[in-house]
Structures are given as C-alpha cells and as structure tokens.
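This report refers to the structure that appears directly beneath it.
Every protein chain but one is kept in place in this view of the complex.
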Amino acid sequence: MRSDNITGISPQILEAIIAENEGETTAYGGDDVTKRSEERLREVFENRELDAFNILTGTAANSLIISTLSPTFGAVFCHRNSHINGDECGAVEFQSGGAKLIPLEGKNGKITPDTLEVSLETFIIGEPHHSQPSVISIANTTEAGTVYTPEEIFALSNIAKKYKLKFHMDGARFANALVKTGCSPAELTWKVGVDALSFGTTKNGALGAEAAVFFNGCEDGSFAYRRMRSGHLASKMRFISTQIIAYLEDDLWLKNATHANAMAEKLYQGVKDSGALKFSFPVQSNVMFTEMNVGLKDALEGAGFKFYTSPAEEGVSGRLVTAFNTDKALIEDFIKVVNDYK
Amino acid sequence: MRSDNITGISPQILEAIIAENEGETTAYGGDDVTKRSEERLREVFENRELDAFNILTGTAANSLIISTLSPTFGAVFCHRNSHINGDECGAVEFQSGGAKLIPLEGKNGKITPDTLEVSLETFIIGEPHHSQPSVISIANTTEAGTVYTPEEIFALSNIAKKYKLKFHMDGARFANALVKTGCSPAELTWKVGVDALSFGTTKNGALGAEAAVFFNGCEDGSFAYRRMRSGHLASKMRFISTQIIAYLEDDLWLKNATHANAMAEKLYQGVKDSGALKFSFPVQSNVMFTEMNVGLKDALEGAGFKFYTSPAEEGVSGRLVTAFNTDKALIEDFIKVVNDYK
Amino acid sequence: MRSDNITGISPQILEAIIAENEGETTAYGGDDVTKRSEERLREVFENRELDAFNILTGTAANSLIISTLSPTFGAVFCHRNSHINGDECGAVEFQSGGAKLIPLEGKNGKITPDTLEVSLETFIIGEPHHSQPSVISIANTTEAGTVYTPEEIFALSNIAKKYKLKFHMDGARFANALVKTGCSPAELTWKVGVDALSFGTTKNGALGAEAAVFFNGCEDGSFAYRRMRSGHLASKMRFISTQIIAYLEDDLWLKNATHANAMAEKLYQGVKDSGALKFSFPVQSNVMFTEMNVGLKDALEGAGFKFYTSPAEEGVSGRLVTAFNTDKALIEDFIKVVNDYK
Partner (left out) sequence: MRSDNITGISPQILEAIIAENEGETTAYGGDDVTKRSEERLREVFENRELDAFNILTGTAANSLIISTLSPTFGAVFCHRNSHINGDECGAVEFQSGGAKLIPLEGKNGKITPDTLEVSLETFIIGEPHHSQPSVISIANTTEAGTVYTPEEIFALSNIAKKYKLKFHMDGARFANALVKTGCSPAELTWKVGVDALSFGTTKNGALGAEAAVFFNGCEDGSFAYRRMRSGHLASKMRFISTQIIAYLEDDLWLKNATHANAMAEKLYQGVKDSGALKFSFPVQSNVMFTEMNVGLKDALEGAGFKFYTSPAEEGVSGRLVTAFNTDKALIEDFIKVVNDYK
C-alpha cells in the first residue's frame, strides 16, 4: 500500500513489450509504433488536434511542458502541496531556467478560483520587477488523492483565460480521476480549458511511459528540442510507445483505475466507522491520507502492511495507496486489523 | 517620497567620482582603489576576515550571493514579501539555475524562528525528491521598513546553524538598520550569525555601487566567475569602488541614514494622531507603509507629493520613503496637508 | 545497419524484466535490485570504490555527470565530432547551467595530448574573463567508431591531472572498446585516470538502461538531486536495474559486443579490396564510416540495406553499424552487393 509505483507491469503491457521485440525499426521515435501511439491518443481525446510527445517520467513531462508554456521569467501557480512544488526537487525552476512557482493554499489539495485570483492580483503585469503570471498547473487526481470535477476545472480555466495563463494538468493519476468523475478524457481536459496534460501511465500499470499532450496548438515548436537536450528522447522509443498503445487498448487503463479506486473505496467503507483511522481528505481515488495512533500503525506494520508515514498532530499520518493489481483479500486483511484494534 | 532611488548622489560621493577621473589604472577591479574599498569594508566590520566584491546593483548582489551559497537544487527561505521573492523578477531562481524560494509569512515583514522551523521540518534532508534547505535570506531593513534587532537575527541564525543553512542578509538599507538599532556593523551581521551581506549604498547616496560581503570564509571561489559571466564586473571598476570609499568616509553613510530615519520619524510623529493616516507597520527606518482614504491621497498629490500607491481594504495603501537629502520643510508641508485634511 | 539503437532487446535482458515483474518493492531506486546492480558494477570494476547511479538515457548520463564534475562556469574539452558536442542538442550546456564545450580537432575522432595541451594553454586559470578548464570528455568507442588504447587514455589523463581537470568517458559503446582492446573494465577506466564513466547498455542489448559511474570519490553528493530534478529518477527503477544485472551476467555484454565487432570486421574484410567502398577511419568497433558513390548507395538500398548517409566530397558518406544480433547472412549479402557492383 506504499505507492502505485511499487507495483509491477500490467500483463497486457508487458506482453506488448515482448511482442515489440521483433525486427528493427527507426530509433528516437521516428518509427511507426510511436506514430500509432500518437494517433491513439488523438482518438482517445475525441480526435482533437493535439501534439503528443512520449517521454520517460512524470517529472520530465511536468517540467518540460511547463517550460514550453511559460517564459523563463514566468510565475507558475500551483497548490502548495502539489507534486511539482514539493516532490520534484525544483524540476520546474530548473527546466524553465528560473520560472517561479507560486504556492497556493487550498482545502483538500485543490486550488479555488478565489485563491487563484487573489494571488494573481498581487502581480503587476508588464512590470519587469515581477515574475509574469504564465501558467496554472493543477493535478487531477491531486496529491491529496482528491479529484477536481469538470466544473471546478472550468472555473479555474476561466480565470486562467482572463489573465492569459496557460493551463496545465498533471495527470500522473489521470485515469483514476476519469473513473471517479465518469467523464471522458476530453470532458476533463480541453473541453474545460486545459491546454496541456502530463498523461501518466506508469502509476497505473506501465513499466515507464508518459506522454506530454498539448491541445489548442499551444506547443510552440520547442518541445522536441527541450526533450532531447534534457536527455528524455529514448533511443529505443518504440518500447515506450508500445506501452502507451497497450495501456489504451480495450480500455485497459480505465479497467486498471476502476479496480484501484474500488479497492480504496472498499478499504474506506470497511474502516470508516472504526474510529481508529481518520481520513484527512475525502476518498476519491486510489490515494488516501489517514491519521492513526502509533499503536495502530505498529499493528498494521506488524501484520505486514507497508506505507509512508509522517508525524501528525496526534499520532502519525499514513498514506495508503491501492493499485491496478491490489488484491481484495489484502484489503480485507487490512480492514480486519483496523477493526480488531482497540 | 516615492523612493530612495529617485534621489541623486551625495555630494561627497560625486566629488570622489570626479577626483577619481585622473590618470589611468588597471581595468576590471585590479586597481588600487578597489583594493582600498575592500580594506575599508574590512575595517568597518572590525577587521573580520571577509571577502568583498564590488558589484553594480542590489538585485545582482542578492542573487549572486545566494547562488554562491546554495546548491542549484537548494531551498532558500525568505519572507513572502521580501524583495528577492516579489520584486526581482525571479533573479535568485535564474542565477542559481533553479533554486527554490520558500516564502514564509510573518508579521511586520519579519520571519520568526517558529515559522522558519515549522517550514524546515517539512523538508526531508537527503531525499532527492525535495529541494534541499540551503539558505535563509532576510532583509534588514525589511521591505516593510521594519528593523530586525540583533537578538532576532541571532535567534534565526541559531536555527540556520541547526539545519546547516547559510545566512544571507539583504542590506539594501543596511545603514538605516544600523542607525535604528544603534549597533555596529559587526554586531548586526557576523557577530549574530550572518554569513553574507548585500551591502547597499545606492539607496543611501551613491550613484550605483553595492558590495557582496562574505564572512566566515563561506565564499567558495566561484563568486568572481559568477559576477563576470552575469555581466557584473564593471570595466571601469574604480568608479564603483571610489563611491564605496566615499560612502564610508567620515561616517557619511551613517549620517545619511540618520537624516533619512529622522525625517521618517518626524513625519510619523507629526501625523500619527491625525487619524487620517494609518501606519501598517512600526516606523523604524526611512520606509513607511500607510493607509489613507482616496481623498487624502488626492490632497497629498494635489500638493505635489508623489508616492507609490496600491489598492487597500479601505482606501489606498501608500508607501512613503525619505532619503539622505529629504528636506525638513517638505516633511512639514506633508504633515500640514494631512492634519488639515478632514 | 542504421544504428545499434534500432535493434531490440537481448533475450536474456528481456527475460530479466519479465522475471522482475513479480511482487512489490520500493520505488525510486530504494530497492534491493538496484543495490545489487550497483554491487555488480563494483565487482566488474575490480571492487574499486565507486558511486553508481542508474539512469535512463546516455545523453542524461553524459550531461549529468559533466555537470556534477564541472563548475557552472567551466570549460569542457571534447572532440569536435563527439556526441556531446554535436548530437545532444546542447545537453551539457543546459544541464550545467552554462558550461562551455571546447571542441578540439583530431584524426580518427580522437583527441591527442598535444591538441589538448595547446588548447588548455590559451585559458588563463584564475582569470574571471575566461571559462575555467574543468573536464575533459572522450568517448570510447568514439563517434568515429575508433577505439582509444589505454596508453592513449593515460597520456590524456596525465595532462588532465596537470591542469586539474576531471576525466569523463562516454561509454555508450564501452563494451565494444573493451572487446577491441582486450582490456578489463578497470584497465580502460580508473587504472588509466578516468574519473567518471557513462556506462551504456542500451546500444548493446538493453531496452533502456545506463549508469553514471564515478571513481575516486569524485561525486560531490549532488548527483542524486540533479538526477531527480532533471526527471531521470525512474519510479519503477528495479526494471532499469535488472537490465544492468542481466547485461553483466555471464559476460552477456562482452559476448554481445564481440559479435557486433566481429560482424563489422567481417564486413570490412569482405569489401576492403573492392575499391567501391572506402573506409574513412580504421575499423575498430561496430561502427564504420564509409564513402561510396551514389550508384553503390542506390544498389545497397535497392537490396534492402538501410543506413544513414550524408553528402561527401565524392559521392556519399554512409554510416554502417552492426549490433549484438546482426545476422551473418546479412553481412554476406552486403558484401556481395558491394563486390558485384561496378
């Protein structure tokens, strides 16, 4: 339960890699498999004109996309607890050559239109002493495990438009947000004003494959060079691309996310009345933040469960994450330990 | 009253420039005048071993010093309203190649030990996902016009030591802080744990001259190259250096700051009971933030006073700044306009 | 024959990936597989104390290593036709925050001690107007397909020592150089003065896996952060690490390179007397640069052979690359086409 990164590879994706290991093809993404992966993404987003670039990690996708959308002296608005602000070692600041992250507070890991606008108003547009507002970046699913509704995204993108910001979405757990909201990929992105998406597959069953997806023609022609010079153009790209194709095939991605979300929900339902485990945020995806006392933590660890913990006001905070292949029996065991604990 | 940057040059400093315009000397700081300016700084700081580098602007001093003290993946703690965070267009992020500013809240423009420590505790030292805490940067005089006491600085530097942070002070208005606290330069810097100082002279009477001052041997040999490659090594350096010498001569700097502070105090005393002008922070230097209604603002502007304003909750916020050459009569006129206003 | 990047995955390596897809483990390289891959590298280099970091691409390895070894104002000496100078879109300049590549001429893709020293003498050490010499980077196998002998490396590293440069080797085709020289890994690296190696496996049979290897304690503690913030810390790292282990197991890497080199040698021997194909450099690895007239090029392409071409003084220049899995029959067909051509 530590992370969706600790799981292995979805069998269908592994099979695709194995199948791809026949014959030869062009290196560095000039191959047919890569073209097909881009076409598949286009279809998935309802044939919207888009530019897609396969890439190796989520941090690379986030920082390269934002660097493409923002001038080097831009201000990038994000949630204070977002992955780009707290867990990427300054990747955006580095890749962009000095853009500034503006951390915003917000309940349940989400930015509200009000907070965004209040922060934007403190910047003086056109005044060289100030970093210039350029991008808003949200994550859906958020780092807190919560999910933005399309209405919430639309409200933020309206402000983005008013201030001429580009709108980026970190979709490391995009499939989990789709499943939760019941939206189509388009309904959760370009139809509500999203300009660019870090399309993640690794946390939901791939070996390692992400895509930077730009809608609305907002890629300025620099991304391919940025990807190369930062070392993110895989030489044997077709093994990345084939993962993305398999991920989308027969709705594998949605099936995987549906299972992960369901396991989280099962866990939540099983323990919510126990009193022993408190949930810090609404449970809306496969990521849950909980608070428990040290005794329960010890009991869970004693029973073999592993999860990240950090000090909390009372006891400890524990992050619980389910995945595409989490065993139902494991959840039931977990529930039992919690409910047996007194 | 708009700014201490709008004033001209202190007569003694201008005379030094004129006197320097005789004969020839070595370019790029290899000259005797520059050596003397460094020696003078050493004396002023009680012969503490230090490395001093003359430089052209305060933003350059701040960003180059911090880049020297911090790894490129460092986290730099500063007040949310500090100049480096809000008024230098991302200079630190740029010069350092991606270090991250961590903006802290704090009353009266000051960081407290508690706030600093709470923020530091959220970073995981040695974990590559997180920017690594590297520097704390305060300004004395602060951007709010308030002044840190040596005790306050010492309390912060103790935490800095505990977390192995370097301690930087933005001294764009260092002289005003000295005058306010009655401290010696050493007492307000290295004796209370400051590692590096942006020693400003421009706002207090120079044409344009700053010095980056490193105590405790914490300059790693890179500063001279950083200064050059960022275009801040003046070819005719002696004209910068001579300003610094004249600035320190016969305590000119302290006399200038004493006058500027006194004019602010006079203004404050003259209007504090009027009810028409509220002071946002304690008046401790030559910078005052006030709130007034639009009518008073119009009256003041009608009388020829100029100052920066921004929208405030009620009426407008106005920044008032006195300088080394502010005329007492001007202050008296100002007081009169305020007190006559109803 | 286009590239060793167009080939697939060595069966043993693919099997290792499949086998690894069982159970769960820690993400981001904190797992046992990753530790084992580091230990294996240590053994391979005769138990030399070393720091190894698995990474995703060769460009990432090169640019991150050099950025770790060089100050941001450093001068990095390399061959004019090296991969880092001509084929990585400025990756070193970008990652290092502005270090300068100094391109050197040299026959057969190699730098000579004389050329290096002559170039070094034009730099003024300690003078801030000049980028400061910091690193020499060679590739072995070179971009021309030639191989440095240990004696040649030692001669360069002696000059590096004299000028206090760090010594980096781009080992994208390191195994091919080992096979050609008959040296052990240690004999071609730290025993002759190499400080850091980009240890490549992708071109010689892996899906995508490289390692940054530092000898002599010359990693300063920054690499892990640099890797993360540039997006090169794989979340499911164990699938990278397992490739490296399989690559080293039972000398797979040397067997693969032996085959690739042998196929190149076979091709060379088969056509060298034809007169139709001229070799631009000595054939010493699996990469050959040739010159041919347009008719021969057309004949080869007509027979189904693909290779990169560029305009040459007479006719075209064609790069021919063999790989771990190049079929002997293919080489024989190639030879036949060339010898049949008139």
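Letters A, B and C mark the chains as written, and numbering starts fresh at 1 in each.
Criterion: a contact is a pair of C-beta atoms (placed from the backbone, for glycine too) under 8 Å apart; a residue touches a chain by one contact, two chains touch by 3 or more.
Here the structure is a predicted model, which is why all the values come from computation and not from measurement.
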From B:Tyr28, B:Phe123 or B:Phe279, the answer for touching the chain not displayed is B:Tyr28
Hidden-chain contact residue, picked from the options C:Glu88, C:Asp195 or C:Glu219: C:Glu88
Footprint left on chain A by the chain that the document does not show: 28, 71-73, 97-98, 128-129, 131-132, 222, 224-229, 233
Over the whole complex, note the residues of chain B touching the chain we left out. 2-3, 5-9, 14, 17-18, 20-28, 56-61, 63-64, 88-91, 94-95, 202-203, 207-208, 225, 228-236, 239-240
State which residues belonging to chain C touch the missing partner chain. 72-73, 75, 86-90, 93-95, 97-101, 103, 122, 128-131
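As a working rule, only the chains that are shown with their structure count from here on.
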Longest centre-to-centre distance from chain A, chain (CA-based): B
Type of chain A:chain B copy interface by residue overlap (half), same or different: same
Compute per-chain Cα centres, compare each with the mean of all protein Cα atoms, and return the closest chain. A
Centre-to-centre distance between chain C and chain B (centres being mean Cα positions), rounded to whole Å: 50
Which integer distance in Å separates the CA centroid of chain A from that of chain C? 34
Flagged in chain A as touching 2+ other chains are 88-90, 94-95
